[in-house]
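There's a structure below that I have some questions on.
Note that one protein chain is taken out, while the other chains of the complex remain in position.
The block that comes next holds subunit A.
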Amino acid sequence: MSPLRRFLRKPEAVAGAILLAALVAMALSAPMLFPGDPQAIAGPALLPPFQDWSLPLGTDRLGRDVLAELFYGARTSLAVGLAAAAAALAIGSVVGTLAGFAGGLVDEVLMRITDAFQTVPGFLLALAFVSVVGPSLGIVVIAIALGTWTGPARVARAEVLSIRERDYVAGARVIGMHPLAIAFREVLPNALPPVLAMSSVIVAAAILTEAALSFLGLGDPNRATWGGMIAEGRAVLRTAPFLSIVPGIALVLTVLGVYLAGEGIVETTAVRRGLS
């Protein structure tokens, strides 16, 4: 049975994929459905949802279209989540591969640096980094990656330690391959599957961290973010709770979707590797 068929037989994985597809559709269609600036005033302030069909989810305290902000927020969440996870996985697997393959002093130094990063809570690190350097999308991505690369680094190192004893690594040395070429061409690609298996958790965590930073006012101020929307709505939580509830639900569904779809992919590919 093909991996795709196995994936489709898992209802939770399919649900996750549908949620994720909806998120991607929102992110991609935002500039077409809402060509203007999502942060521009679109109508009367604090319009409740389902009253005016040109503004289906109503407006916030400043009269901004909540639905438009929600769509543009999906772009931010997805971009930051994927970019931060990709950066964390890339840094982690390179550091882990170098540490595991080189051994000795290099391993010792790299792993103590990893320890140092791991002792500081990831969110605190991101918070400190953004407040020092200043909020912008790229900085938020780096800040989140700084706190999450240690996990992939440890997994990659453990995998590399077992792979470097294999015969094909000895074979590559015998034909005179450079140690760096052996590490990155022969060892790293074979160490990746368990590292990539962590990506769904990392993407979900990165989306939540981005929302938390935005909630604290440390997101990119020029972009609509779900965390920023929740923070906005907090001031009028008693009179207009929908302003916080709507982006909150979007955030929960997104994290759930990423996690379920990611787990589904990991499980189906793990079965395939087990069989071969």
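Just so we're on the same page, a residue touches a chain if its C-beta (ideal position, glycine included) is under 8 Å from a C-beta of that chain, and two chains touch if they have at least 3 such contacts; residues count from 1.
Please note the rule applied: contacts and distances are computed from a predicted model.
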Name under which UniProt lists the unshown chain, selected from "Nitrite reductase (NADH) small subunit", "SGNH/GDSL hydrolase family protein", "Lipid-transfer protein" or "Peptide/nickel transport system ATP-binding protein": "Peptide/nickel transport system ATP-binding protein"
Per the touch definition above, residue among A:R9, A:R166 or A:R234 touching the missing chain: A:R166
Subunit A, residues in touch with the chain not shown (by the definition above): 166-168, 170-178, 186, 189-190
